[in-house]
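The complex appears here without one of its protein chains, the remainder shown in place.
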């Protein structure tokens, strides 16, 4: 039911574990290094497309004040992985985002659905593009008979 | 510590990623097709047992209004997989269920513990039965000394 090997599955799970740790540590430089030099982040729900590491760093720095004094965590689930070519993977997953403040109180960002294209360069995965869809904006169409 | 191979583990994780996507898209027809023709869903906590795809579709359609205008997501964890026979797997896991509204506000359904029986037919997994237990209704007994 999946086009990729168990090794690739675990490789991808580990890639996201590492990338999400960097993101949640607000380690912008480290996070951006997990993208290709020409990597793209497209927040489709707010029509905001950022291209290249330099632009991603600038955008992330601008967003930092929003995360002052809170610990952010991304909780991902339901990875589906398809081989799109040699060393290219299409990966989709869902993400729940928490914010924990100094008192330990947890609040939530919206939930998201994400479409990534990963490429393997010199044996290492990078995100080439990321398209983020915010949940709740368009009602999914039920195709019930 | 598990009776099944890594290949089966990844096969099962991928099965749930696909099935939960269909469920959360409110794609009732697609979701029901991931069950066997005689598949059973038993919501043990409300004594509601539904047998067969046709009855499952009717029941799901009746529940649809509850999800108008919100995006539902199931977040599963702690899969335990046991081989129960050739091409039959007993799978248990926990599920956290979010509802995200048009403004992006996230609210929560109760948490659940689920017991599934999966069968493999022509190389493809299907749910033969699903028993859903709502958390919080019976206090677990602590067997501490």
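Each chain gets a letter, A and B, in the order it is written, and its residues are counted from 1.
The criterion applied here is as follows: a contact is a pair of C-beta atoms (placed from the backbone, for glycine too) under 8 Å apart; a residue touches a chain by one contact, two chains touch by 3 or more.
Since we're looking at a predicted model, the values are computed, not measured.
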Hey, which of A:3, A:61 or A:88 is the one touching the hidden chain? A:61
Hidden partner interface residues of subunit A, rising order: 6-7, 9-11, 13-18, 20-21, 24-30, 57, 60-61, 64, 68-71, 73, 75-76, 98, 100-106, 124-125
Footprint of the hidden chain on subunit B, which residues? 1-2, 6, 9, 75, 77-80, 93-94, 96, 108-111, 134-137, 139-145
